[in-house]
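For this depiction, one protein chain was excluded, whereas all remaining protein chains were kept in their positions.
Coming up: chain A.
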Amino acid sequence: MHVSAALLLELGLILVALSVLGAMARRLTLSPVPLYLLTGLALGEGSALPVPAAGEFLRVGASIGIVLLLLALGLEFSIGEFTASMRRHVPSAVVDLVLNAVPGAVAGWLLGLDGVGVLALAGATYISSSGIIARLLGDLRRLANRESPAVLSVLVLEDFAMAAYLPVLAVLVSGGTWWQAGLGVLVALGAVLAAFATSYRWGHHVGRLVAHPDDEQLMLRLLGITLVVAALAEYIHASAAVGAFLVGLTVTGQTAERAGAVIASLRDLFAAVFFVAIGLSVDAGELPPVLPAAALLAVVTGATKVVTGRYAASRDGVGARARARAGAALIARGEFSIVIVGLAAAGHPVLAPLVAAYVFILAIAGPLITRFTGTRRVDALRGGGARPSR
């Protein structure tokens, strides 16, 4: 067997760099995603640090990363939590969609994108990062706060909206005549509905297909099925990501919990590779022209998320400070904005640098603003516990 020393070396150095950057970000309770993007950007063509040998692996790894991200999202999804969120927060979800998708759509229109580009940008500004936010609330010890159920409900409903949005986007991206696209959209939505019905009625049977007491078996079965379904989905132009999400949805209960734990570290590795690859696909020279637009979009949609969060929290009847905290918490955008770009970037060269810069700003600003908003716990900055003053 031929071992490519260059590949191993480059890959190893990239992972070491990512771990150092990630540790730095975690220390500051920030998300490592923007730093991963930056790493990719620094390694891109024409930069001082080219990675010719690892490039191929990063490209392959990125497509596995996007599949694993969506698989994990599907696994975490629970019908019970979804219906509970629906019962209370449908108006919040509507406010969320209108306030946050519209600015992206308007920006796309002003930038002269076509319909698909407008739809992609609207999605990228709409979807908050459930990964960043759920982790942030845990790190800041805010899960027990009264505004947290509202924040988490909004995130669950957004994830659900993604289930309908991603297949539609994927089909539209693949082009064709309007009736082909229309048919594709119907098929894609049908598949999503079928997956929900399956997971609801026969979830434990599907679970039995992958379930196995041995973790290694569980991982191999799950990955095997997921990649096959992802490939089939890609083949019918419905995007591999959507196929993986559907597999995640149909596995439920304890099997889903164990499966989530088994693939967690794989997902972290390949998701990091995916973020690096997106950074890599952006030419550093393309960034300066889109920065003003990205910054403006970040400010506007940051503000609209604050309004969304405040509104959702007010439906749970919490006080002013809790509403402010909920608003700030939702600002962060992250992995799914990048996933959307991953789907739609091909025909729209301006999207990748624009959204990468946009996510970069909000993935850093969101957690920072959240941290300093509406809390009396000054020592929360040190991450330590505190006592109430009584």
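Just so we're on the same page, a contact is a pair of C-beta atoms (placed from the backbone, for glycine too) under 8 Å apart; a residue touches a chain by one contact, two chains touch by 3 or more; residues count from 1.
Assume contacts and distances are computed from a predicted model.
The listed options are "NAD(P)/FAD-dependent oxidoreductase", "Biotin-independent malonate decarboxylase subunit beta", "ABC-2 type transport system permease protein" or "RCK C-terminal domain-containing protein", and the UniProt record of the chain not shown names that protein "RCK C-terminal domain-containing protein".
Interface note for the absent chain: among A:Glu81, A:Asp114 or A:Asp215, the touching residue is A:Glu81. Within the whole complex, the absent chain has one touching residue among A:Ser31, A:Ser63 or A:Ser130, and that is A:Ser130. The residue from A:Ser63, A:Ser148, A:Thr226 or A:Ser337 that touches the chain not shown here is A:Ser148.
Summarising the interface, chain A meets the missing chain with residues 76, 78, 81-82, 84-85, 130, 134, 137-138, 141-149, 152-153, 155-156, 204, 253-254, 257, 318-319, 321-322, 325, 374-377, 385-390.
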